[in-house]
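Removed from the display is one protein chain of the complex; every other protein chain stays in position.
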Amino acid sequence: MNERVDADALAGRSSGRMPPPRILRRRYLLPFALALPIVLYEGLLIVYPIVQGIYGSFTRIELASSAATTWVGWDNYERMFSDPAFWKVIRVTLLFTALVIVVALTVGLLTALLFNRPFRFRPIARGMLMMPWAIPEVPVVMIFIWILSPQFGVVNILARMLPGVTQNPQWLQVPELAMGWMVLISSWKAFPFYSLVILAALQAIPQELYEAARVDGASRLQLFWHVTLPGIGSTLELLVVLAAIFSFKQFTIIFLMTGGGPSGTTETIVIRIFNTAFRFYDYSYATALGVAGFVVSLAVALVFILMQVRRTQESA
Amino acid sequence: MVAQVEESRAATSRRPVQRLINSTLLYLTVAVVSLIIVFPVYWMMISTFQPSKYILHFPPPLLPQELYFDQFAELFSEHPIARWLRNSFLIAVMTMLLCMALSVLGAFALSNLRWPGRNLFGLFLLVTQMLPEVLILIPLYILYRRLNMLNSIPSLALIDAAFILPICIWILKGVFDNVPAEVLDASVVDGCTELGALWRIVLPLSAPGLAAVAVVAFFFAWNEYLYAGIMLSSGDFMPASVGLSTLKAIAQTPVEQYMAAGLVFSVLPVVFYLAMQRYIVSGLTAGAVKG
């Protein structure tokens, strides 16, 4: 029975969505013409600077100094791999990214499921739900610094209710707490977008699938597992990649709230890069760090693209 | 819709009491979730509209004790807030229009057309997103100086659009994917060119998807402050994001005035979002499938 639902779902999805029209496959010139301006545009403003950055990582460039740029080969990379701080930064970055993906997507999924149900005031509730996404990052930081202030922060009222807490905790000075808050705040800011996209995907699942499954006597959990989840699977995949990229690049919140501290426990690679380049003037080492980060996220993207390719081939 | 069906089923198979419990639980969950999500925003309001003696106090009162509005007058008279907002608006709108135009082309190529470079193109777009923005600051600055493009609002919008365009294309691709292949096939059989099909079939069906792209691009450009601060040195062009960090740097700015600035800075994107909200959800949805 379950297999049947599953098969239906897959069949429904593949017939209802993907394959591009046959006739459009004939002409090859058009897609290139469409993509070309974009490739040129991105090429000039993004890829060309990236290439320069990669080149820079093989040189020694000290910012704001009279020293000439010199070619140093793999020196920056050797230094990086033997630098214990680098490995710590990588660990912190991966931990932060993973936690934000899990928290933001889970909250996004749950709120999407919740807000997909009909209830009175739903439009208002949805509007409020999306608020964090609309508020720019700097004000977000302002609010949370204020909420978490050990002197005046409102969150301390809650904390004081816990047994054994007699003093306002220093939320951002204790390693575990600081990381926790960075993840929560970043997720709070990001989840509405994920929630929206998931909500959209949910509404695209054909109702017939649910009805068919129900006729077969599937329980709610089974419905979710065999109809809903496969229905939004490709969306979730894309969101994992987007969430990975976004949180990997998260700068403002961490930089302004903890500056990477305490003891470097929230120092992600972007913070490190910024400090190295613009506070420590060590530009070429910063680019080497950037390239390392680039390689890691490229790996993530490749996995995603491979999944997409496989999916397209399956459906074709 | 899912739930509707479930509810109707519940109505027939379960007793009314259980229904009542179910809907109470639903409302309760919604209330709690909304409260947690909205509380920080509420707290920003509280901190803005009260005299600072209430907020510079622990424990702070949870409900507003006294409302106070002078901070806005002070803020606007001491800093060129209106000019900052206008600049942000210009930057954000230009970025938005550029992204909308280009993402339609990109998404059509990525979604509805089948061609050998397709996956590579998709990967290329993702790759552009992978180096932290800070790192290409210096090469871009040098490039802009050579092209004599520094200190201009449209040139900054070009950079912002370049950063967010790939995400926009991927979002719009998701929407275009939902346009049924048969509809496109039929139109081409009827003598439509591919571009004609894009214009007459795909776009109308995905118009709300463009709304989503618009919001994403607008928010990004509204938010951006690193490049805005470096590429625009003239105060005449300073956007609100940079202005706000100016206020932050001046430690003396009174709390409620500082919070008021944050609020003023947040209002436009929130209003913009609320105006577009209706379209966005359906935009990201396969409204097209049914249409």
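Per-chain residue numbering starts at 1, and chain names A and B are given in the order in which the chains are listed.
One rule holds for everything that comes next: contacts are C-beta pairs under 8 Å (C-beta built on N, C-alpha and C of every residue); 3 or more make two chains touch, one makes a residue touch a chain.
The rule we apply is simple: contacts and distances are computed from a predicted model.
K.L.:
Report the protein name recorded by UniProt for the chain absent from the figure; options are "Extracellular solute-binding protein", "Monovalent cation/H+ antiporter subunit A", "DsbE family thiol:disulfide interchange protein" or "NADH-quinone oxidoreductase subunit E".
P.N.:
"Extracellular solute-binding protein"
K.L.:
Touching the left-out chain: which of A:Leu184, A:Ala212, A:Leu256 or A:Ile305?
P.N.:
Touching the chain that is not displayed is residue A:Leu256.
K.L.:
Check the options B:Tyr27, B:Phe58, B:Phe124 or B:Trp199 and report the residue that touches the missing chain.
P.N.:
Only one of B:Tyr27, B:Phe58, B:Phe124 or B:Trp199 touches the chain omitted from view, namely B:Phe58.
K.L.:
By the contact definition given up top, give the residues of chain B that touch the hidden chain.
P.N.:
Output for chain B: 52, 56, 58, 70, 74, 76-83, 85-86, 89-90, 93-94, 97, 137-138, 141-142, 145, 148, 150-154, 226, 229-230, 233-238, 242, 245-246, 248-255, 258.
K.L.:
Which residue numbers on chain A touch the omitted chain?
P.N.:
With respect to the unshown chain, the touching residues of chain A are 61, 63-66, 145, 149-152, 168, 170-175, 256-264, 275, 278-283.
Methods note: only the chains that are shown with their structure count from here on.
K.L.:
Touching chain A in the complex: which residues of chain B?
P.N.:
Within the complex, chain B contacts chain A at residues 1-7, 9, 23, 26-27, 29-30, 33-34, 37-38, 40-41, 43-44, 47, 55-60, 62, 102, 105-106, 108-109, 111-119, 121-136, 138-140, 143, 158-159, 162-163, 165-167, 169-171, 174, 177-178, 180-182, 184-185, 188-189, 194-195, 197, 212, 216, 219, 222-223, 225-226, 241, 244-245, 248, 255, 258-259, 262-263, 265-266, 269-270, 272-274, 277, 280-286, 289.
K.L.:
Using the touch definition from the top, list the residues of chain A that touch chain B in their complex.
P.N.:
16-25, 27-28, 30-32, 34-35, 37-39, 41-42, 44-50, 52-53, 111, 114-119, 123, 125-140, 142-144, 146-147, 151-154, 156-157, 160, 168, 188, 193, 196-197, 199-207, 210-211, 214, 220, 228, 235, 238, 241-242, 245, 249, 251-252, 269-270, 273-274, 277-278, 283, 286-287, 290, 293-294, 297-298, 301-302, 304-305, 308-309
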